[in-house]
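Shown here: the complex without one of its protein chains, the others still in place.
Note that the chains are named A, B and C in the order they appear, and that numbering of residues resets to 1 at the start of each chain.
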Amino acid sequence: MTLIDHPVDAKATAQVETMTMAAALNRALADAMAADESVLMFGEDVGALGGVFRITDGLTARFGEKRCFDTPLAESGIMGFAVGLAMNGMRPVVEMQFDAFAYPAFEQVVSHVAKLGNRTRGAVRMPMVIRVPFGGGIGGVEHHCDSSEAYYAHTPGLTVVCPATPQDAYSMLRAAIESPDPVVFLEPKKLYWSKGPVDTSVREPLGVARTVRDGSDVTVISYGSSVQIALDAAAVAESEGRGVRVVDVRTLTPCDDDTIFAAVRATGRAIVVAEAAGFASVASELVARIQENCFSHLEAPVLRVTGFDVPFAPPKLEKYYLPDVDRVLDAIDRLGWES
Amino acid sequence: MTLIDHPVDAKATAQVETMTMAAALNRALADAMAADESVLMFGEDVGALGGVFRITDGLTARFGEKRCFDTPLAESGIMGFAVGLAMNGMRPVVEMQFDAFAYPAFEQVVSHVAKLGNRTRGAVRMPMVIRVPFGGGIGGVEHHCDSSEAYYAHTPGLTVVCPATPQDAYSMLRAAIESPDPVVFLEPKKLYWSKGPVDTSVREPLGVARTVRDGSDVTVISYGSSVQIALDAAAVAESEGRGVRVVDVRTLTPCDDDTIFAAVRATGRAIVVAEAAGFASVASELVARIQENCFSHLEAPVLRVTGFDVPFAPPKLEKYYLPDVDRVLDAIDRLGWES
Amino acid sequence: MSTSLDHAQALLPRETPVRLIDQNGAAFADDTYALPSAERLVAAYGALVNGRRLNDQCSALVRQGRMAVYPSSHGQEACQVAASLVLGENDWLFPTYRDTVAIVNRGVTPEEALVLLRGDWHSGYDPHRTRVAPQATPLATQLLHAVGLAHAATLRGEDTVVMALCGDGATSEGDFHEALNFAAVFMVPVVFFVQNNEFAISVPLAKQTHAPSLAHKAVGYGMPGQRVDGNDVAAVMAVLTEAVDRARAGGGPSLVEAHTYRMQAHTNADDDTRYRERDEVKAWVERDPLTRMRAYLSTAGLLSADDEEALAAEAETMASDLRDALNREVEVDPEDLFKYVYADRPAHLQRQWSQLQDELARSDAWASGADAETSGTHGSAQGNNGTKELAS
Partner (left out) sequence: MSTSLDHAQALLPRETPVRLIDQNGAAFADDTYALPSAERLVAAYGALVNGRRLNDQCSALVRQGRMAVYPSSHGQEACQVAASLVLGENDWLFPTYRDTVAIVNRGVTPEEALVLLRGDWHSGYDPHRTRVAPQATPLATQLLHAVGLAHAATLRGEDTVVMALCGDGATSEGDFHEALNFAAVFMVPVVFFVQNNEFAISVPLAKQTHAPSLAHKAVGYGMPGQRVDGNDVAAVMAVLTEAVDRARAGGGPSLVEAHTYRMQAHTNADDDTRYRERDEVKAWVERDPLTRMRAYLSTAGLLSADDEEALAAEAETMASDLRDALNREVEVDPEDLFKYVYADRPAHLQRQWSQLQDELARSDAWASGADAETSGTHGSAQGNNGTKELAS
């Protein structure tokens, strides 16, 4: 196994606790706000209610209404307000209540959040975090399950990240808040209540993929809630005698090419798994750059297992829409093993 | 040459005239409005002024203020208003003044324009056209040169098209207006003043790529203003003894896989050229689906020549940013010819 | 831009909301707004009883797990009922997720209305049949659709009026602003009806706006604004009727704010004890729109005990039909995912559907006991991994 060891911050006392991803995110926010007065958390229902997913639970009580607060119900407003705060010494963290409710803020994100640093030759930077509960698998109705990462990942100037474990949720949110650049922090809703160990002393830079499982026959590359599907498929494939390496890209952009390419070169075969509709997606990009850079190592085309190119399914049809273990296994089977 | 013959509408008298793409678009709008009373054209400055690019020139004078009109300055407003009109028997055509000024309408586009037909099981359809002057090459300042096609192409439910010639500008805009589905009609600003013959009797369905030039060694796939770059590169490459097939995809989504795959299978090598930043772009998608479907025919990786992953350049740096003939030729050279 | 500035005064709402019947059921005269006819008030009361029953039945169905979520308009039924009763047959209604009672009152069946919240599909009725737009989730976006739809009717010379609903929270969205502005500039026959129920999920009105009232926003668009007691169905009907009549007569749009209260949590998934006092909620019980109307009608001799019983029975029938309907398992068809994205299914969606069909066929084969080796290319894998779910 080439699991990346989490580098430990020597000064902090190691504190490992088992918690949900939701709790890990909450802890990361609290720790970041305690560590740095300029960190502000705001959005819709993040105050007294603690957010519809309770990620901001207790922050207003602990840090006061000036540090964690509700805004009027207007996402472009929230985003533009954050831009101004970031211009003036603050580190705003905003919550978009659900993926599809971030769209009203799209102009602010694309035309300002992503570009202000570039526009001013770095005289102004945008140290802000846009938290987006995203994706499906929770039986949510329309507009509550979009996988919107491609819109952000295509936009130069943004850092787009997505944790798959409570540990990464904690460490990556801390890193995102400390980043001098704007970070779109995608929180897979489906994983909010999944549990795992969290060591709050672990700090890691963004931009580094994680090899979650080793294997020499095929690499499955994914992120967010698809990582578990990749791991489950890997377990089955192993029982059939195929060694599957699983890479969690974690940072969608800027992308850790080194880790990904090394894995694919070593295995000669690759699958990309992601829940978003496949067309012009982050999965397309991963496939494109892998074949551009690892072509001579490939025994078979790099295949994708993604959402269909249709609007996200209503709850009762979700199971047909979402990538699952069988679909990943089917894709592995199609990797030209006979040759 | 496998140039697709333009099917002629027998009833109409063939009328071939040389005109600019801008004039062809204007003609298409006028002819569509004359043919169908439910076609409305509106947006910012499209009335008396005729649009900042004069695409709507004369339409208000000819069809009256109720058919072609200025709206308040609000893109989400324009888009949402169009949705309501389309729900109620009209065929709205809206102009977004420039690519980046369509972003305020993003929520309306993604959450409604693209999804209302699906939401209502087809009981409501969205026969509307979103005209977006897009892309660079005109020395425009920030926000006036974005290539925003990936945002739309990734969104299921939209048809995204982009003409590269005055003829296609005419025929495709007519087809877009007649489509029962919403069409994002991308107008390459750089080509507005380029001239070519236009036969107004030509009608063609959307969704069909065009093979612009034949060649057997490598296929260059592109759209919009990159088609001419591909053709220029092909001419040079031919002088070096390499036969370059050039495919203009025209409809970005739904994509004409048959034409594209046939070309790549025949040539064994392919390059995708597009001006947009490459990451998670339409170019990524084309590369991904080609290698997924033509892998065994590929002699070399499918390479991309795209804009860099940076915000669009200011006018004086534009020449460094934009794909050009040399970059395409460089990419062709890298297609593993030695093997 | 209107040139007469003194006009501004005429656009401002009253300092206190219009009320025609007080909390005890006593009617009083108003200079501008006449009490609706006895017939209309009796009809309204029937709809209130039915609406309340529908709200409470739906909440019960959620508790019983027959439905995932229900945003109840319990306490807001006067607004729900008035919004639909004041419309003519050719008029349109643009509702939100909370306006199930209004759309049912307009002719959408409860079962169709609940397709969204049951998770069967994104919307369950044909908007053109009842002239009710799909219930909108993205806040304030539907207001623009309402304006466009109304404008299309005007262009054809039809006298359609459109009632566009939204909540207090939604007034903060940019689309609210753009919709009102478009409506005023194009003089479109739309009535914007804001149900100010004091909360946007957990956020109280004081954090939403600093305006004297939401109806004051109207003057910024050059349209009349009015405030009304949202728990007085007579007043809501009177104020909305005036607005609808003006719109139909070519007088353009208006903005009406109803002052009401969300008696229950935002949805059953919400925990309102986190952000409001029980006493605050209790204080609104005595302002219940049903109690008030019943008192008025009884005193006026317009509602007998028999009438009440009949209404209750009718509502009970509706509720029990609904329970039955929701107890029937609905067949969902995975092909629906691909059917409606475009008018004609494009090749790539046909391919994706074929892939899914192939998966389903293999998992059916597996589920029906066929040899695992023939049911899929990855053999044993299928047996281990949730293919049962696909077969359901």
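Quick note on the criterion: a contact is a pair of C-beta atoms (placed from the backbone, for glycine too) under 8 Å apart; a residue touches a chain by one contact, two chains touch by 3 or more.
What you see is a predicted model; the values in this text were computed from it and never measured.
Student: Need the list of shown chains touched by the one chain that isn't shown.
Tutor: By the stated touch criterion, the chain not on view contacts A, B, C.
Student: Decide which residue listed in B:Asp31, B:Asp214 or B:Asp232 touches the omitted chain of the complex.
Tutor: Touching the chain that is not displayed is residue B:Asp232.
Student: Taking the full complex into account, find the residue in A:Gly47, A:Gly117, A:Pro188 or A:Pro323 that is in contact with the omitted chain.
Tutor: Of the candidates A:Gly47, A:Gly117, A:Pro188 or A:Pro323, A:Gly117 is in touch with the missing chain.
Student: For the chain left off this view, which of C:Gly25, C:Gly107, C:Gly220 or C:Gly251 is in contact with it?
Tutor: The missing chain is touched by C:Gly220.
Student: For the chain not shown, which residue from B:Ala100, B:Val220 or B:Val302 touches it across the whole complex?
Tutor: Hidden-chain contact among the options goes to B:Ala100.
Student: By the contact definition given up top, give the residues of subunit A that touch the hidden chain.
Tutor: Within subunit A, the residues touching the omitted chain are 40, 66, 71-72, 74, 76-77, 79-90, 92, 104, 107-108, 111-112, 115-125, 156-157, 159, 179-181, 207, 254-255, 257-258.
Student: Quickly run down the residues of subunit B that touch the omitted chain.
Tutor: Interface residues of subunit B facing the absent chain: 44-45, 47-50, 52, 70-77, 100-101, 103-104, 139, 141-144, 232-233, 236-237, 239-240, 279, 308-311, 313-317, 319-321, 324-327, 329-330, 332-334.
Student: What is the set of subunit C residues that contact the non-displayed chain in the whole complex?
Tutor: These residues touch the chain not displayed: 1-2, 4-8, 11-12, 15-16, 172-178, 181, 184-185, 187, 205-213, 216-223, 252.
Keep in mind that, in the parts below, only the chains that are shown with their structure count from here on.
Student: Work out the mean Cα position per chain and let me know which chain is farthest from subunit A.
Tutor: C
Student: With chain centres defined as C-alpha means, what is the inter-centre distance between subunit A and subunit B in Å?
Tutor: Chain centroid spacing, subunit A to subunit B, equals 31 Å.
Student: Indicate the whole-number Å distance between the mean C-alpha point of subunit B and the mean C-alpha point of subunit C.
Tutor: So the centre of subunit B lies 39 Å away from the centre of subunit C.
Student: Mind checking the centre-to-centre distance between subunit A and subunit C? Centres are C-alpha means, answer in whole Å.
Tutor: Roughly 35 Å separates the two chain centres.
Student: For subunit B, give me the residues that contact two or more of the other chains.
Tutor: As it turns out, subunit B has residues touching two or more other chains at 76, 104, 107, 111, 115, 118-119, 156-157, 255.
Student: Any chance you could list the residues of subunit C touching two or more other chains?
Tutor: Within subunit C, residues 121-122, 138, 174-175, 336, 341, 348-349 contact more than one other chain.
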